[in-house]
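What follows is a set of notes on a single structure, which appears directly below.
Removed from the display is one protein chain of the complex; every other protein chain stays in position.
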Amino acid sequence: MELVFVILIGVLYAGGIFMLLRRSMVRLLIGIALLGNGANLLIFLLGGITKGKPPVIGDAARVFTDIYADPIPQALILTAIVISFGLQAFAIVLLKRVYVLVNSDDLDDLNTPEEEDI
Amino acid sequence: MLIAVLSGLLFSLLYIPFGKYLKGRLAVVAALLPIGLFAYFCSFIPAVSAGNAQVFQYPWIPSMGVNLDFRLDGLSLLFSLLITGIGSLIFLYASAYLKGHPYLGRFYAYLCLFMAAMLGVVLSDNVLLLFVFWELTSISSFFLIGFNNDDAASRKNSLMALAVTGGGGFLLMGGLVLMGHLSGTYSIREMFASNEFLKAHALYPLILALVFMGAFTKSAQFPFHFWLPGAMKAPTPVSAYLHSATMVKAGIYLLARLYPVLGGTDWWTYPLIVVGGITMLYSAFHSIFRTDLKGILAYSTISALGILVFLIGIGTTQALLAAAVFILVHALYKASLFLTTGVIDHETGTRDVTKLSGLRLVLMPLAVAGLLAGLSSAGLPYTFGFIGKDLIYEATLNTGGAMPVILTSLAVITNILLLYAGLLAGLKPFTGSLPSSFADIHLPHWLMWTPPVLLALLGIAFGAFPALADTALLNPAAAAMINESIDSPLKIWHGFNLVLLLSGTTLVLGAVLYLMRKPSAASVTWMARFDHISPKHIMGRTVQYAAKSAAVYTKTLHNGYLRVYLLCIILFAIGLLAFRLFTGGPVQWTINELGPVTSYELIVAGILIGAMYLTVTTPSRLAAIAAIGVIGYCICLLFVFYSAPDLAMTQFTIDTLTVVLFVLVLFKLPPFLNFANRSVRIRDGVVATCFGAIISLIAIQVLNEPTDKTVSQYYGDNAYLLAKGKNVVNVILVDFRGMDTMFEIVVLSIAAIGVYSLLKLRLRASDKD
């Protein structure tokens, strides 16, 4: 199964990069979102994946008696997911603002005229 | 002591919020700080002149050898008294000079900061601490010079001063760290012990070069002198404070302070004599071609600094005593002249010496101050300047070999020119007939004319009764430079000897020059012809070329196309990663321990890849958003399969909200435009695929390595025992790493505030264009 994960991560990264290289700002944002997902999955995979053993201690027990999934990547990813929401919210509103100002989704329209002398 | 040094910083902070209450007379209150400090330092005079240096130690970063060590010996005391004493007068003077200025609070804040930094420089025993304060003086003087920040020239010149002194400071840091490293201590006092070792070390010339660069830039030595005349754009009280008594003397102080550690060798003597000599002659010569009063004073100040460097270079006991005396002499008469100039400028609105005359009729006390300071600068008997000049000649005469003739004639010529400049600034505006345009000028507020008069009178008092200062202040100061005690009272009368003859010659020739030569605008223009070979212009041109080449470079690389930048970065990353991957050992293509694959996982993976294809290819915005929603849910399912229920729940909810967010914002935007043609898309596709493949390969390599689980183990084992929780992920978030979570929600809040303010901001009409 790890190989499937590896392929998925590759696909997510490749798709994210491809979208980053577009001229459209919306696609740029989508690219960032995809890259974020790819990175989350990568961290998840590298922490070691375990099936059906959530890092939750059983009802009666005080410590783990069985093997369990690594909690640290999970805590990291949870943080990352929430933060990326904040990032995307801000970015998308920025985009909206820019759109209202320049009335275009094209990144190239954002270039200011060259300042002649510095 | 710590409080004394840092009080300036504290007050400086206080002036920023409370400065607006300082309007008008209240500004006088600000002077209480320097006056108090002056009294405080005066209380140390008996102890220090008895040869007991006061040491104050406060641990700061002991592990790095940086402590707040302050040491008050003769040299430090002399400087501290100058800084706080002249500082007090400047504070009082400025309260009248800048009366009603809207940024008076800010001005006092900078001034306090500067004073504290300066005190720090002269009191620090630790070289690193000294450096910190050194830089603080550069920064605070930058603010002070550029205080009239709506004037372009003022901004430019303050920037130039900062560039020169800051660059020098950078080199100085190198020198100081090298010294500390080689001698194994950062305390100047302890460095005395290793001075023989340092002088014999192979890196000694380098240390000297770096320290000299720091001192020369700060003390405006040729060829770095040009920032000082530019800095005359500052309000006059600032010029008087920074450029007569304090800031520019910091370089002198540094040389004097390090003389016992580094001085006395040929490597020390010759560069200082040469640079000091060139500086004093060059700028004394320059000063007589100026017509702007402040310009004259600026160049004569540089010349005086040159003399000081020259004296420290000579390095005999006499020369060092002469330097100590001259520091005080110069500070007194130059501050007085600057303040007089300030009043003239304030009242008449001009500083052009060709236009000013006869002001004694309206500004009598200032005429007295100007005259006395001018005479002291000229070195007339019974002024302090006379004693200073005598000592200089004595010092130059008593050097060995063929040197005395050259050095003495240099000193004599410089002094003749300086005498002329002093008379020009102190005497010329007040003599002659009063032009009618100046007839209705009247004396300003007493706070503006008493400080220069007081300073000038002090110069006379010390000159007439040298015993006031010699054993108490000046001998200990010189003693600190050679690190042994000196007892040589200053004398006015040495008898008929060569020194007296030289003094007399200087006086006569200077007076003749003053009477013969009239300053005129023509001489200024004549001098301007040589401007293009002056160091200032060479530096200016260098900066211009640097800016031009930077612009060319920027236009090539920074072409404004985000995707080009990204492409560069990604290609570089691919290259770097691939290089490391394929040269760093055998590349593994498969994973040793594979978990089983089930059919439903394959289906989820298939959906994810399909959704990805849709995202990349669809021309419809909504379809793309829906597709990334699907990708998110697929990842959520993977989290469910692989024992991450918390992640699955978070991913699910966030994904839902993200889609809502995208739809809300993008619903009304037009569909994607397809800008890129086929070949560009193929190129980007190849790049993206390469990047994905590299990441996948790296993931495989990592998976084949054993992982360290100690931290996870710790959290797993202690979740219930220490934190009384059973869901380890949640325990990590709210307990073990709670601080991180705290910052995370702060970041989220900032994002929300950003969104809110971005959208609630009203569009102005001008933004719409």
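Letters A and B mark the chains as written, and numbering starts fresh at 1 in each.
Heads up, the rule we're going with is that a contact is a pair of C-beta atoms (placed from the backbone, for glycine too) under 8 Å apart; a residue touches a chain by one contact, two chains touch by 3 or more.
The definition used in the following text is that contacts and distances are computed from a predicted model.
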Choices "Cbb3-type cytochrome oxidase assembly protein CcoS", "Multicomponent Na+:H+ antiporter subunit B", "ABC transporter permease" or "ATP-binding cassette domain-containing protein" - which one is the UniProt name of the chain not shown:
"Multicomponent Na+:H+ antiporter subunit B"
Residue, one of B:L144, B:I188, B:L262 or B:A751, that touches the chain absent here
B:A751
Since one chain has been left out of the picture, which residues of chain A touch it in the full complex?
54, 56, 78, 82, 85-86, 89, 93, 96
By the contact definition given up top, give the residues of chain B that touch the hidden chain.
645-646, 649-650, 653-654, 656-657, 660-661, 664-665, 667-668, 722-727, 729-731, 733-735, 738-739, 741-742, 745-746, 748-749, 751-753, 755-756, 759-760
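Criterion: only the chains that are shown with their structure count from here on.
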Within the complex, chain A is touched by chain B residues 547, 550-551, 555, 560-563, 566-567, 570, 590-591, 594-598, 601-602, 605, 608-609, 612, 615-616, 621, 624-625, 628, 631-632, 635, 638-639, 641-647, 650-651, 654, 657-658, 661-662, 665-666, 669-670, 672-673, 675-676, 684-685, 687-689, 691-693, 695-696, 699-700, 702-703, 707, 709, 711-712, 715-717, 719-721, 726-729, 732-733, 737, 740-741, 744, 747-748, 751-752, 754-755, 758-759, 763, 767-768
So in the complex, the part of chain A that touches chain B is made up of which residues?
1-24, 26-28, 30, 33-34, 37-38, 40-42, 44-58, 62-64, 68-72, 74-75, 77-79, 81-90, 92-97, 99-101, 105-108, 111, 114, 117-118
